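One chain of protein is taken out of this complex; the other chains stay put.
Entry: chain A
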Amino acid sequence: ITHNKDGGYCDTPDRDPAPVFFSENVQTILKKITGTDFNKVFRQRFDEKKLSPPEYKFMTDEELKQKMKNAERLSSKILQMPPVLKERQAISNILSRDPAITGFENCKFVFTDITYGLPDRKRLVVVRDPDGTLRQASWEEAERMNQIYNPRPGRKLKPPKLFQEEHLTNVLERGEYEFVLDSACAQFEPDDPEYLRITSVVYESVDKKRCYQLLHSTRHYGPLCFYLTWNKKIENLLISLLQQEKLEACADIVRLYQLIHTDCKSKMINVDPNQHLELLKAYVEHDSLQQQQLQLAIQAYQEIVRERQQYNENVKTAHGL
């Protein structure tokens, strides 16, 4: 499993997913398929905060509409998707070489700009090595300094042990995907190689166990679908959506696939966007890597729909309608 966004299938390696991810069409599709189940979005949080008793209010229709709008605005904040970026390159920016002061100390000096109001990524951190070189600090050094001077909630100086391989597999076996992804978002930057490794391991595990519903209506569902579509592994997802009879979601995923892989064959066919099943069939015929399984799933779905229709008609005739 490569943490590089290119899973070895694409023709152009090291393709940057950021412009694709942040484009408007992709963002609307991802937000749509994430869903907003208020029971899950506004669920009880176990974050050691003091609890307050519930409030019961009497409201008019207008006030209720206003409150629902506020709830939707808040839910879109909670469902903000973590950015999908490619792996960052190591910094090698030397500001000055002063071999004359070699050996002035036996340790490095780190200088951090602690101006108030600067974002962490724009903060200047420089290091004077014992051999006299003044260079810009590496990503790890800069993050450590930022955490020391401006500690973020949920972030530790040393990454938690749960991100190490054996402990990570243990957590994923118990199915705690949301917890691992939330911890990774809090601890790492989105272009950190560690973050990319952890997210790819989690997404692969979710795909293997088909537990997409656990992440549905969370902020991680969008990046999960994006990752699977980028690496052309959407078959299991499509099958599980078909089994839940969510045709529109299937069609959205196929449209996402067409947006990401602009050179796919099914794009050439003009399909009516409202015919979700037709779009799905076009994808299965031309671009799918596991045609048989998907075709079986589509057939099973059509059978179920037909049987249900037949049953309803029989009930109607039995009642004499």
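Throughout what follows, contacts are C-beta pairs under 8 Å (C-beta built on N, C-alpha and C of every residue); 3 or more make two chains touch, one makes a residue touch a chain; residues count from 1.
As a working rule, contacts and distances are computed from a predicted model.
K.L.:
Given the choices "ZSWM7 protein", "histidine--tRNA ligase", "WD40 repeat-like protein" or "Small ribosomal subunit protein mS40", state the protein name listed in UniProt for the chain not shown.
P.N.:
"Small ribosomal subunit protein mS40"
K.L.:
May I ask which residue of A:G35, A:P82, A:G132 or A:P193 touches the chain that does not appear here?
P.N.:
Hidden-chain contact among the options goes to A:P82.
K.L.:
Taking the entire complex into account, which one of A:A71, A:V110, A:L134 or A:L162 touches the absent chain?
P.N.:
A:L162
K.L.:
Which candidate, A:T34, A:T112 or A:S183, sits in contact with the chain we can't see?
P.N.:
With A:T34, A:T112 or A:S183 as choices, the missing chain is touched by A:S183.
K.L.:
Tell me where the left-out chain touches chain A, residue by residue.
P.N.:
Residues 18-20, 22-26, 45-51, 77-78, 80, 82-83, 85, 119, 121-122, 152-154, 160-162, 167-168, 170-171, 176, 179-180, 182-183, 185-186, 190-191, 255, 258-259, 262, 273 of chain A touch the chain that is not shown.
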